[in-house]
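Scroll down for the structure; my scribbles are underneath it.
One protein chain omitted, others in place.
By letter and in written order, the chains are A, B and C; residue numbering begins at 1 in each of them.
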Amino acid sequence: KNHDQAQRKSCWYEEEIEDNLRWSFALNSILHTGATQYQDIQLLDTKPFGKALVIDGKLQSAEIDEFIYHECLVHPPLLRHPNPKNIFIMGGGEGSTAREILRHNTVAKLIMCDIDEEVVDFCKSYLVVNRQAFCDPRLELVINDARAELLSRVEKYDVIVGDLADPIEGGPCYQLYTKSFYESVVKPRLTTNGVFVTQAGPAGIFSHTEVFSCIYNTLKHVFKYVVPYSAHIPSYADTWGWVMASDSPLSLNAEEFDLRIKQRMTGENRFLDGTTFQSASTLSKAVRKSYVLSLLSFTSHFALPFFFFLGNDYVY
Amino acid sequence: KNHDQAQRKSCWYEEEIEDNLRWSFALNSILHTGATQYQDIQLLDTKPFGKALVIDGKLQSAEIDEFIYHECLVHPPLLRHPNPKNIFIMGGGEGSTAREILRHNTVAKLIMCDIDEEVVDFCKSYLVVNRQAFCDPRLELVINDARAELLSRVEKYDVIVGDLADPIEGGPCYQLYTKSFYESVVKPRLTTNGVFVTQAGPAGIFSHTEVFSCIYNTLKHVFKYVVPYSAHIPSYADTWGWVMASDSPLSLNAEEFDLRIKQRMTGENRFLDGTTFQSASTLSKAVRKSYVLSLLSFTSHFALPFFFFLGNDYVY
Amino acid sequence: KNHDQAQRKSCWYEEEIEDNLRWSFALNSILHTGATQYQDIQLLDTKPFGKALVIDGKLQSAEIDEFIYHECLVHPPLLRHPNPKNIFIMGGGEGSTAREILRHNTVAKLIMCDIDEEVVDFCKSYLVVNRQAFCDPRLELVINDARAELLSRVEKYDVIVGDLADPIEGGPCYQLYTKSFYESVVKPRLTTNGVFVTQAGPAGIFSHTEVFSCIYNTLKHVFKYVVPYSAHIPSYADTWGWVMASDSPLSLNAEEFDLRIKQRMTGENRFLDGTTFQSASTLSKAVRKSYVLSLLSFTSHFALPFFFFLGNDYVY
Partner (left out) sequence: KNHDQAQRKSCWYEEEIEDNLRWSFALNSILHTGATQYQDIQLLDTKPFGKALVIDGKLQSAEIDEFIYHECLVHPPLLRHPNPKNIFIMGGGEGSTAREILRHNTVAKLIMCDIDEEVVDFCKSYLVVNRQAFCDPRLELVINDARAELLSRVEKYDVIVGDLADPIEGGPCYQLYTKSFYESVVKPRLTTNGVFVTQAGPAGIFSHTEVFSCIYNTLKHVFKYVVPYSAHIPSYADTWGWVMASDSPLSLNAEEFDLRIKQRMTGENRFLDGTTFQSASTLSKAVRKSYVLSLLSFTSHFALPFFFFLGNDYVY
């Protein structure tokens, strides 16, 4: 019968991923809808990408491919660190970042600090895939502003993970991407070999100029070693970016990368291995040329990024 | 906060109401989804029109304005009849047609004959507004093909109501709109003053040529008195049509119409009164001119409607 | 071949006709795009409705059914007037209102006063159907604000036609729908038997509360006789409204209406005749009940309509 056809097309989730560009998924159902003090939240069951978490009308993660985002955010910094024990997540209320971190058997203590308790509760209730992570005794959940929380703490972390919304001017997270935040809040809380990593927004051949290049440049002013990398995430309709930074060298060849996965992690990665990371951290000519030339960085003093003088040592 | 805006736009129900013309409602939720032996069925919660029943990707009725359709289908024939006691509904599984009929205190017995038991059960469960009707002791629910059921019965009805899908060629209901069906199945089951009424598809200035004119013309060949009428239904994005037919005169002025409403009906109509019906049964010049000239009628022998010779007595 | 199918669906015009409700037409082409000092303007070739004029993202008129709007706006007031010679259009830059007025052989002089010269030029160039009207020697085109123009003139008009955008609060036309404007600007420029008519926005069973009821109520405070009427316009996906007002009685039965059409007009109406107008000026119970109760009217002193005391004479 022809009924599938008719029904399949009738309900759609639609997002304007950028001005003039729309991305739409056929829907099976709208599982849950809620509004917190900070944001609106929906859990959708979509036909092309499975369950999808939508916050304020923006897709956060889709069941079918969130593993790409979360493996990329978590494993490169944890694998590069010689022995990551204490970890701090800024944001991450969805629970998937914690889930990936807890796969590392070196991890003894994990702080997840999200400002929106209701989102955390929503995800705890509905995202079955992260239930085990939420119950892991190594996880300590803190409801607070990440900046305030980091400032109030004295212990140091081996890895600090930024799993926050993009630094949109005037948005709630802008201050958590600035040079002064990295210098005076993040860096003091990292151990000697500590690694900072942050999601870094779209990193496509055109879209990398939105925030990715700026985040990279900002971190270059604060850390000695900075590694940008990217991967295409189908449900985002774009290539996504992450940047990892440290004052210790971050190099790790493909074989060592694979070896540490085997030694330290439970379960198997679906996206990342040493070879994949090599490819992900090799940006295309178009992006490389563009961000070397782009001298923009985020500061806390100016609402708009501004041009920054960079000395001769600025070489990618 | 701006969240409403964002969320409001993210989920949509979308229907191609005709080729090249799309009609979309923002969604609150998808309440229920099901598939029966005959059709797919969904109950949606839409922002502009409230709960909406969708069958095979076509909107059947919306909470906010289904009263227009059902008041128009039911009350003109029942009010024109001197004393309607026994009523037969072909189709009508949604329950709203029964609900309106049962508001007439003259009605002693109502048969609702729908072929799809699962749709009836679905509506019984989820359409709260019709629950009382489904429980009314005067209602007898029969699961059967309307034609077979009418042929198997010997009693006669004061009003027979056609609440069926449009007569699309090759569609399941085509045979229930033909001249031979009306002559040999419907008419023999009507009492002396009996009235037949049917929904008659879109009746807009352009869309009336799809099936409305044909249904009118077909009924003109079978009954002495035929009254077409129409009203705009917002959720259908079109003017809709009904045709009422009888071998007894159907005239009733606005005052008598209103008087009978007062005398015979419980509750108050939201759409129809005598004046409204006068307007609804006065078609615009564009439609009147078109359907007088259109000589098409539905027959059971030909898949396509064909031209029919009409004598001098063909005067609207 | 299956190519038509594919191509047919690829390009769409889309309008949010109200919050949460979208209306989309498949496109053949985008004929012209322009921006004037006041507004953006597009001429589209749509599959379902032919050429469509879109101003600021809102459909103004579509080739296939603009005749309904313009016949309804123009002919009832001109036919009701005993001998309409001098006519004034506020707005109307599209030219269709002028075209319909110029079909009346009683008309000797027609002022069309639109504020946006570039829109007028755009329509003159591209709307072939109105070319003849733009060249008619009886037409005088004035580029000015309608209020300023009427205030600067001393002669009186038999019919003044309001063909302006809806009175949206804060919008450019709001002041042209207020009680004080009607009293001190329009009325002084009408001859003794003069008739004022205005388009009055959506008049559907739900949408009539947006501006239609208010315009009707406002005019009731200024003129002795006020006649609201409405008709479904397919391309607007709604029933539309007009209100006609005068200090002389406006009644005209269907036969006289038809007779005057024959005597005074060239060409044939496609939508309106006496019978159609009777139906159009008989509002449904739902709308009648609603606007009698609604006591809102537009004033120039308050941004928001407010409740107004209405004496015993307020009878529809």
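Methods note: a residue touches a chain if its C-beta (ideal position, glycine included) is under 8 Å from a C-beta of that chain, and two chains touch if they have at least 3 such contacts.
Everything numeric here is computed off the predicted structure, so don't read it as measured data.
Q: Let's see if you follow the contact definition: name the visible chains touching the chain that is missing.
A: Even though it is not drawn, that chain still touches A, C.
Q: Among A:65, A:94 or A:116, choose the residue that contacts the chain missing from this document, as touch is defined above.
A: Once the missing chain is taken into account, the touching residue is A:65.
Q: Of C:20, C:42, C:61 or C:297, which residue touches the hidden chain?
A: Checking each option in C:20, C:42, C:61 or C:297, the one touching the absent chain turns out to be C:42.
Q: For chain C, which positions touch the chain that isn't shown here?
A: 3-7, 9-15, 27-30, 33, 35, 39-40, 42, 44, 54, 56-58
Q: For review purposes, identify every residue of chain A that touches the missing chain, sorted by number.
A: Residue positions of chain A that touch the missing chain: 8, 12, 18-26, 46-48, 64-65, 68, 204-207, 231-232, 234, 237-239, 269-273, 275-276, 278-280, 282-286, 288.
Please note the rule applied: only the chains that are shown with their structure count from here on.
Q: Where the centres are mean C-alpha positions, what is the separation of chain A from chain C, in Å?
A: Roughly 55 Å, centre to centre.
Q: In chain A, what residues contact two or more other chains?
A: In chain A, no residue touches at least two other chains, as defined above.
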